[in-house]
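With one protein chain withheld, the remaining protein chains of the complex are depicted in position.
The block that comes next holds subunit A.
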Amino acid sequence: MSPVLRLLVQRISLGLLLLFFVSVLIFAGTIVLPGDVAQSILGQSATPEALANLRRDMGLNDPPVQRYFAWLGGVVQGDLGTSLTSGQDIASAMGSRLGNTLFLAFWAAMISVPLAIFLGLLAVRYRDRWPDKLISGVTLASISVPEFLVAYVVMFFLGVQFRLLNPTAVGFRPDADVFTKLESIALPVLVLTLVILAHMMRMTRAAILNVMQSAYIETAELKGLTMFKIIWRHAFPNSIAPVVNVVMLNLAYLVVGVVVIEVVFVYPGMGQYLVDHVSKRDVPVVQACGLVFAAVYIGLNLVADIVSILTNPRLRHPK
C-alpha cells in the first residue's frame, strides 16, 4: 500500500472514530441541559397531564443509554430518525437546509477565497508600502468588529437607507430562480466575505513572505524575473500548504459557524434549524446536525492534510 493511501485510510478511520465521540458528547450535552423536549414544546402552558402524555409518546421515559444506542443503531443503517417536535423526517428536512447553507457557503467562498489570495499576493508585492498597509488595515478592522454588527450596519445602509439590496433574505425561496436567490443572499455573502477575508489574506501574506527569505527566491531575483512572477511561480506553490489549511478552516466556518448571520438575515440554513431544535431539546435533530457539522469539519481538515502532503515532496516520500 502506498504511503499516501495508507495515510488516507488512517485519517478517514480516525475521522469516523471522532464522529462517534462527537455524537456521544452531543447526546450527553443535551441530557445535562435543564428541561426536556416535552417541557420545551408545551412551554409556559404545560400541564402535568399533557407533559406526561407527551413524554410517554416520545419515549422519553426510557433510560438515556438505551435511547442513545437505539439512535446509533438507526444512524449506521442510514436512518436519522424523525424530529420529536414536528414529526418530520430529519434527513429530508435537514437536506434542504444543508443545501441552502452550502449554497450560501459556496458563493461566499467563490468570492472570498480568490479575493483573499489575490490581496495576499498584492500585499507581498507592495510589502510595507501603502497598499499592504491599506489591505491589512481594512481586513483586520472588518474581522475585529462582531459579525452581527457588520450585518446590521450593511443592512441599514445598503438595505434601508439606499435600498440597493434586500435587507433580509426572506425572498430566498426554494422555487425562486437563481438570480432572485443570488440577489437575496447578496448581503449575507458580503458580510461573510468581510468576516473571513482577513484570516486568509494574512496567512497567504505570511506564508509567502516566509518563502521569500529562501535562497532560490534570491536566485530567481538574480535571474531578473519580475517580482510578481517570482511570487506567483516560485513562492506561492511552496506556500500552498499553510494557505490551504487556513482556507479549509474558513470554509468549515462558512458551513458550521454562520448561525448568527443566518439568524440576522433570516436565511433558512442549518444554523437556524439547529438553534431551534437545541432550544426545544429535540435530541435526534441536534444529533443529526452535530454529525453533519462534525463531518464537514473533519472532512475539510482531511482535505487540507492531503493537499499539504501532495504539495510537499518531503511528506509524499517519507524516509
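Of note:
By our rule, contacts are C-beta pairs under 8 Å (C-beta built on N, C-alpha and C of every residue); 3 or more make two chains touch, one makes a residue touch a chain; residues count from 1.
Note that contacts and distances are computed from a predicted model.
Only one of "ABC transporter substrate-binding protein", "Carbon monoxide dehydrogenase", "YeeE/YedE family protein" or "Cytochrome bc1 complex cytochrome b subunit" fits the UniProt record of the hidden chain, and that name is "ABC transporter substrate-binding protein".
Residue in contact with the omitted chain (choice from A:Val22, A:Met155, A:Leu251 or A:Val292): A:Met155. The missing chain lies against subunit A, touching residues 33-35, 39-45, 47-50, 53-54, 57, 83, 85-87, 93, 152, 155-156, 159-160, 163, 166-168, 170-171, 173, 263-266, 268, 272-273, 276-277, 279-280, 282.
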